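Here's the structure we're looking at; comments come further down.
With one protein chain removed, the remaining protein chains of the complex are shown where they sit.
In this document, chain identifiers A, B and C correspond to the written order of the chains, with residue numbering beginning at 1 in each.
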Amino acid sequence: MIGEGETVEHLIDLDIVERENGKRIGALPRDYEALGEQLDRRGIAIDAIRDKVAAFKVAVPSWGVGTGGTRFARFPGPGEPRDIFDKIEDCSVIQQLTRATPNVSLHIPWDKADANRLKQSASRFGLGFDAMNSNTFSDAAGQKQSYKFGSLSHADAATRQQAVEHNLECIEIGKTIGSKALTIWIGDGSNFPGQVNFTRQFERYLDAVKQVYAALPDDWRLFTEHKMYEPAFYSTVVQDWGTNYLIAQETGPKAYCLVDLGHHAPNVNIEMIVARLIQFGKLGGFHFNDSKYGDDDLDAGSIDPYRLFLIFNELVDAELNGAKGFDPAHMLDQSHNVTDPIESLMLSATEVQRAYASALLVNRKALEGYQDTNDALMATQTLKTAFRTDVEPILAMVRYQSGGAIDPVAAYRAAGYRAKVAEERPAVASGGGGIV
Amino acid sequence: MIGEGETVEHLIDLDIVERENGKRIGALPRDYEALGEQLDRRGIAIDAIRDKVAAFKVAVPSWGVGTGGTRFARFPGPGEPRDIFDKIEDCSVIQQLTRATPNVSLHIPWDKADANRLKQSASRFGLGFDAMNSNTFSDAAGQKQSYKFGSLSHADAATRQQAVEHNLECIEIGKTIGSKALTIWIGDGSNFPGQVNFTRQFERYLDAVKQVYAALPDDWRLFTEHKMYEPAFYSTVVQDWGTNYLIAQETGPKAYCLVDLGHHAPNVNIEMIVARLIQFGKLGGFHFNDSKYGDDDLDAGSIDPYRLFLIFNELVDAELNGAKGFDPAHMLDQSHNVTDPIESLMLSATEVQRAYASALLVNRKALEGYQDTNDALMATQTLKTAFRTDVEPILAMVRYQSGGAIDPVAAYRAAGYRAKVAEERPAVASGGGGIV
Amino acid sequence: MIGEGETVEHLIDLDIVERENGKRIGALPRDYEALGEQLDRRGIAIDAIRDKVAAFKVAVPSWGVGTGGTRFARFPGPGEPRDIFDKIEDCSVIQQLTRATPNVSLHIPWDKADANRLKQSASRFGLGFDAMNSNTFSDAAGQKQSYKFGSLSHADAATRQQAVEHNLECIEIGKTIGSKALTIWIGDGSNFPGQVNFTRQFERYLDAVKQVYAALPDDWRLFTEHKMYEPAFYSTVVQDWGTNYLIAQETGPKAYCLVDLGHHAPNVNIEMIVARLIQFGKLGGFHFNDSKYGDDDLDAGSIDPYRLFLIFNELVDAELNGAKGFDPAHMLDQSHNVTDPIESLMLSATEVQRAYASALLVNRKALEGYQDTNDALMATQTLKTAFRTDVEPILAMVRYQSGGAIDPVAAYRAAGYRAKVAEERPAVASGGGGIV
Partner (left out) sequence: MIGEGETVEHLIDLDIVERENGKRIGALPRDYEALGEQLDRRGIAIDAIRDKVAAFKVAVPSWGVGTGGTRFARFPGPGEPRDIFDKIEDCSVIQQLTRATPNVSLHIPWDKADANRLKQSASRFGLGFDAMNSNTFSDAAGQKQSYKFGSLSHADAATRQQAVEHNLECIEIGKTIGSKALTIWIGDGSNFPGQVNFTRQFERYLDAVKQVYAALPDDWRLFTEHKMYEPAFYSTVVQDWGTNYLIAQETGPKAYCLVDLGHHAPNVNIEMIVARLIQFGKLGGFHFNDSKYGDDDLDAGSIDPYRLFLIFNELVDAELNGAKGFDPAHMLDQSHNVTDPIESLMLSATEVQRAYASALLVNRKALEGYQDTNDALMATQTLKTAFRTDVEPILAMVRYQSGGAIDPVAAYRAAGYRAKVAEERPAVASGGGGIV
């Protein structure tokens, strides 16, 4: 099996990958075949599913390879990446072993660096760049105006201007490295009833976003992201998909809504929001993660894998129906507080693939029939049958056949990558939090 | 003090009202004056507030004067209204004593009756009719198609057609009795993932609503109401304000969104939704009530009175700013399971008035200043100062001066209305629920 | 394959079951074998799992075979059971086809009937009786005191006494038919702040429950059930597991807590509550169902199957560890509003079995190792690996080998049972709700 290009550099020794794959290659074809026979009985060609899964990709966020934390504390792990170049190396490991994550999403100013060096660093590993992410939710060193009370929607025009210009700079950087989208998430909102006038704040936001939009290249898309709360705790400017839709509608045809799975009110039916945004041509893409309470930023599929499947059920439905303008961006956006970030991102990429693969197994013709005759039980069983089919042999086969690892975590651990970078990268002092 | 018209009939003996008012008329002017002095120091003329409050009205729902229940049981009270004419009598009592509820909102087919008799019955008490409410969330006796699996969005065209026609009939009835709006709330949705295709269901809904809209007289408005869940427990067609906004936008300029306070996800900032709908010209009105858990339909202001105030803070802001097309309909929509419905509706009308009166006390010039300078603490204190001012003397004075009762519940109880109707109206057997 | 006894009567023609099984018996052994091989690689003997699953049973509630509804409406299905004897027949069909539900749980007074006739009716189908359920959340016809304002915790002593006596009667009935437990769930609570004094209400409750406990036979258990809200909407007497635990502790060693999966606050970690109750020796059992919003009473595993698995992960852990006094009762408690209740109960029994089977696959030795070394990623993967293994071949084999149907719904539909009873049982008029 051969990878994407001869010249691509691999930070995990290919011999180790081969050795680890060797331990598993005996059973894989048997499992794949048994599953194939089962699917064949349902009228599904396993190889066709495999090919679709092989073509499915999800971007990784540069900041995801660092250890996350909370306001109470951050407990760094060994070998924390020191800069964007370390981060790109870590991302390359994820891609090498999973073959599902060829693109990295940058966050500015955290990842600011010479554009040529960025491009070389990425292409060395066969990586590309996904959407650019601006940051106006924290103050950068030396910044003139503070974002303490807002950025794009700040009451003060100079602060808004600074935030707009930061976004324009993100576009400029993105143009040099081949990005095709800008994602805007802001912390603007309020902590007290009355602190802001909702309407005037949103008017200022819309005005600022339109300025950013005006600078967008023709082949770019603008993604705005809603979030119910945090860091603002009484209101946020873009609190839900309703406001997010209004933004996309007011701004223009290149403006789309981005759905982060953790940014909704308790109990909200997210898959339905996805369907609505598809229907009205404004689904831009996803930040995948999982959550039990708030914006927990846990690993995708770790808390409620069926919910992730139901979201992909909508995506596959739109894909097969040829929904107009449907081309969602996929990205992981998680906070890894107690795991090795590389391991979490590898498994999360796999979980997203798994949801996609499972959704491809849904018998949509039968489903439509049950829906049309109000056979709720058989309709939901049609989804369940697809969901409970263990598609791991398909995912493993895709990884194996594209040069990745059958078991990415096993290969990664066998290679001792973390210990190696821990030697090169100085330890970061624990703490950092204690904000309370 | 004189009521609205000589010829209006009063079911509560005016002597009793006078006697009850007599017990309280000593202190009222003193309290009113003391409050007036306090407000004067803040630059507020109490009489101007009083006049605005006097002009504020909220409609009562015909079904609200019956005892509510849950799927587990309904425990009827004494003297339950037997038909719409009994209901109108009960509503007249609310209006007589509070002077805040001159209009009644009908629910069809529950309140179906001869139009002339309806009009006469209402005008006998000086009452008018508010929005018409259609019912396609339950099956009426003799109905051809069942709404078990939906109505306006049903997979079957004949069922949708029946639901559309029912709404057209509601408009027709409304025209004969002077209503100017149709409110549509449906139970359509699903109980299982996969039971419905979200997009096709919503397309059918939009198509049906447009047919209803087409029959709307020029001076009518169409209100659609969103609800997160119940009776459907996995998804609802109009699940939130985002979808509700899309409906109003797709349908036409006479289509507006109605906000029921109990129909949102936990923790949602409802006052912000109100602000957004005002900003985009699509706030139609309210169903007032309160809730702690789900759509509890508790008495307005009984659980979180500050939230009700914050909503009115938005409404008063829009009123004073002359927000374009701003003319929200106010209606109570509650389920009275453990109280005398007339008492609950009287006090709830008062609570809504109270929130309005309190919001009128906000020093908006100061507030704007604090907002512009990010003085979050003083901004929120500006709201709090208004909220904690006890406006009861203003409300009582408005009732007294317009011929109502200073203490409506006391007057109502003194008059023995409930006991009297209990004699005329046969007792209803307890139970009815036990659906589990 | 042979059923449990020669003399047991089957309402689904055995020829039909055989014919339906015949369509599926070709693939089943192959799937079972393929899975067996996979499990064998993991060190798991599939036959041992099969035997454990075969021994696992879950009770069905008599009221579950009727169509449920909401306060807005109830839409009956065809062939609704008219009385407990019809219900027992329906339950026998569930047991015949799934072989997982040999016991029926009765609700008094709904299911009140001659004890001998009850026993004969059940034994005719090889059925037994599970826990007795009392009903003091609705008023029975002719009842002296109303439960409108409470039952076991009512302010009035006579009402409490009536509620106590009703529970004593349930025990008496249960004794005659071989039940060994009484389940108490009450609707007592309040709808308004201040309506009740929390402490005095709970004192009255404890006093009443102790009276019931005193009448409990030595070999019986008392199950109390907590619920956060509904039908009471501001507070409930037994609002959560904390209060439920206090009840069991105050009452005595035969008193246990029953966990209904739908009775918790949003986001609550239910599996952890289960673990706590096991640790402190007070887990009585379950009412299985699923929910997305409130107490939706949806089919078990239909919304969040991983949550159901995580609960069984705790149960299997306790079972293997020999947790002291661990002997939980399993019962389905669902409301079937849009499906054929028999079909929903058959599939839900299967879902519960599935969660149990999956939890048996967890490699607990490896899990403990990961837990002890804080390898969060591998620990959670250990659960995921078990969860995503498709155990359907095991469940199907258990059914087949014990005389049930490989595909219970297919066999049920092929037999036309619903159409047949619809002919015998008169149609029930739609409606019933409209309480609003």
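Just so it is clear, contacts are C-beta pairs under 8 Å (C-beta built on N, C-alpha and C of every residue); 3 or more make two chains touch, one makes a residue touch a chain.
Since the model is a prediction, treat every value here as computed from it, not as a measurement.
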item: Residue of C:Val93, C:Leu315, C:Leu377 or C:Ala415 in touch with the missing chain, whole complex considered; value: C:Leu377
item: Listed residues B:Asn116, B:Thr176, B:Asn267 or B:Gln401, member touching the removed chain; value: B:Asn267
item: Omitted-chain contact residue, chosen from A:Met228, A:Met346, A:Ala379 or A:Ala396; value: A:Met228
item: Listed residues C:Ser62, C:Ser235, C:Gln334 or C:Thr389, member touching the removed chain; value: C:Ser235
item: Residue touching the undisplayed chain, where the options are B:Ala155, B:Ala215 or B:Val409; value: B:Val409
item: Touch residues of subunit A, complete complex, unshown partner; value: 63, 68-75, 110, 135, 137-141, 143, 146-149, 187, 190-193, 195, 228-231, 233-234, 266, 291-294, 296-299, 302-303, 335, 337-339, 429-436
item: Residues from subunit B at the interface with the omitted partner, ascending; value: 27, 30-31, 34, 37-38, 41, 266-267, 269, 292-293, 299, 302-307, 338-340, 343-344, 347, 354, 374, 376-378, 380-381, 384, 387-390, 392, 409
item: Chain not shown, touching residues in subunit C; value: 148-149, 155, 190-200, 202-203, 228-229, 234-235, 239-243, 245-246, 264-269, 271-273, 275-276, 278-280, 306, 310, 313-314, 317, 367-368, 370-374, 376-377, 379-380, 382-383
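The rule we apply is simple: only the chains that are shown with their structure count from here on.
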item: Chain separated most widely from subunit A, comparing mean CA positions; value: B
item: Where subunit A and subunit B are represented by their mean Cα positions, the distance between them in whole Å; value: 43
item: Where subunit A and subunit C are represented by their mean Cα positions, the distance between them in whole Å; value: 39
item: Contacts with two or more other chains, residues of subunit C listed in rising order; value: 266, 292-293, 299, 302-303, 338-339
